[in-house]
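Excluded from the complex is one protein chain; the other protein chains are retained at their positions.
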Amino acid sequence: MNKAKPQSNLFSTVIWLILIALTVATFSIGEVGLSGKSTMLTLLAIAMIKSQMVANYLMALRQTRLLWRGIMFGYFVIVGGLIAIAYLMGQA
Amino acid sequence: MKYKSQAVAKLYFIAAIGLFLGQILFGLIMGLQYVVGDFLFPAIPFNVARMVHTNLLIVWLLFGFMGASYYLIPEESETELFSPKLAVITFWVFLAAGALTILGYLLVPYASLAKWTGNDLLNTMGREFLEQPLPTKVGIVAVALSWLFNITMTMLKGRKTAISLVLSLGMLGLAGFFLFSFYDPVNLVKDKYYWWWVVHLWVEGVWELILGAMLAFVLIKVTGVDREVVEKWLYVIITMTLVTGIIGTGHHYYWIGAPAYWQWWGSIFSALEPIPFFMMTVFAFNMVNKRRREHPNKAAVLWALGTSVMAFLGAGLWGFLHTLAPINYYAHGTQLTAAHGHLAFFGAYALVVLTMISYAMPILRGRAANPERAQIMEMWSFWLMTVSMFFITLFLTGAGIVQIWLQRISSTPMSFMAVQDQLSIFYWAREGAGVVFLIGLLLYISSFFVKGESHAFE
Partner (left out) sequence: MDAQSVKIGSADIAVTARADFQKNHQKDLPGDFALWIFIFAEMLVFGVLFVAYAFTRANNVALFNESQLTLSRTSGAINTLVLITSSYFVVRGVDAIKRGLSSQCAHWLTGALLLGGVFISIKIVEFHAKFAAGITMSSNAFYMFYLSLTFFHLMHVLMGMVILASIIVKARRGGYSAQNHTGVETGASFWHMVDFLWIILFPLIYIIR
């Protein structure tokens, strides 16, 4: 554990920068005003990936038992999936 | 009994059980009036029986809460009660006020009672559960403040624990929200809106804090599990309770003229109200499984576990059944509500008071636990009362579903009274279960008089 310490800061910094980049991407898509099925799915996927990154790397769930990681992952899949279904219903 | 002043709790517990018996008797009278409309008419009309039944429930539970806190707080604070004398005076004032009010309901026409007690000065009467005359309402506030004062002063001079903090928060909320019973605006929407601030925020808000604290106290005592563990659970449970319960008030605002967003807020948050109850069940069973001692009072453990399960079923599950706005559109104000009301009040509040009495009463009478035979009787009474109440709930649920169908969904809807006629079989069955409940209660009361070799203190 101790040896990994300096590295862990670098790692979390990289995660932070990726999250920033993804946020900027989301915002840009909104500003350009893109819409439609694939845009919706892309934005939703980005949001779920970002949340999963926060849970896994910032919350440090990556080091915990499968059960807890499973609950988190399942949550994002179910919530994201239901939202996607609702949007697809709305567009049809 | 560790502190002499805890003895005042005994008075409160005895009164609570006495009033409980009264409540059940009036429940049986009313239950019969459902099917034999003129039973005891005109001596005790249905509306009076109903008022007495519900008011006695509230009053005996309050006696139970007060008794429980006068027992629990000195032990938690590790000091004598601030003023046992004040607690005794409060008891007699409350008992006298309660008895006079009930006699008023029974002997005087309600309108005359309102006139004599100054309802013209400040209009507060005539609303379900808040029927009490003005002097009684003022009395309730005075009693609650005296109770709160006594408990707070005791806590201030002694040890402060999570349990006593949560309990006193619950009491503060109980006293505070009751003040809305003095606010009776002419606008019917506003009237109902704030009426729920007493009714809902009591039973689905602050009372749950009292329930949580009492249950946690008994569990620590009978299982010997670490206080830190119990306290952590208690905090999480009450936070969830408040988050879901306070906003969950919205489930009463669907159809009374409040803004439409309450249909969302009320549905979502009240749908989550079962979660803290479920956590309470997990918590209780967890603590008992991890117990570090075998407490000789087996009956108290049974009552405690029973509370956690029946509270989840009655308050959690039966509440959830009709809490979502689209379902409630058809279900509100039917026998389904009555079913939920019965099991929730019994499971959450009646049982927690009985749990506390079961744990504390033997100690107040100078022994660690009652004789084996008395405990067996007590456990029988637990099962008789719990199972019969569950059947009352099932019959009323059946009645509610038929009522919703015939009166509200069917393409040729029937009138209210015509539907009531169709439900009589359910009402007869409910009355039968009610008689079994009374037998259970009588058995419970007689268990106090069983003689035998009791468990001494360790």
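We call the chains A and B, going by the order they appear; numbering starts again at 1 in every chain.
Here is the rule we use: a residue touches a chain if its C-beta (ideal position, glycine included) is under 8 Å from a C-beta of that chain, and two chains touch if they have at least 3 such contacts.
Keep in mind the model is a prediction, meaning the values are calculated, not measured.
Visitor: For subunit A, enumerate the residues touching the unshown chain of the complex.
Guide: Here the touching residues of subunit A are 5, 8-9, 12-13, 15-16, 19-20, 23-24, 26-27, 29-31, 35, 39-40, 43-44, 46-48, 50-51, 54-55, 58-61, 63-65, 68, 71, 75, 78-79, 82-83, 85-87, 89-91.
Visitor: Could you list which residues of subunit B touch the chain missing from the display?
Guide: 232-233, 235-236, 239-240, 243, 259-261, 264-265, 268-269, 271-272, 275, 279
Criterion: only the chains that are shown with their structure count from here on.
Visitor: Taking the mean of the CA coordinates per chain, how far is subunit A from subunit B in Å?
Guide: 46
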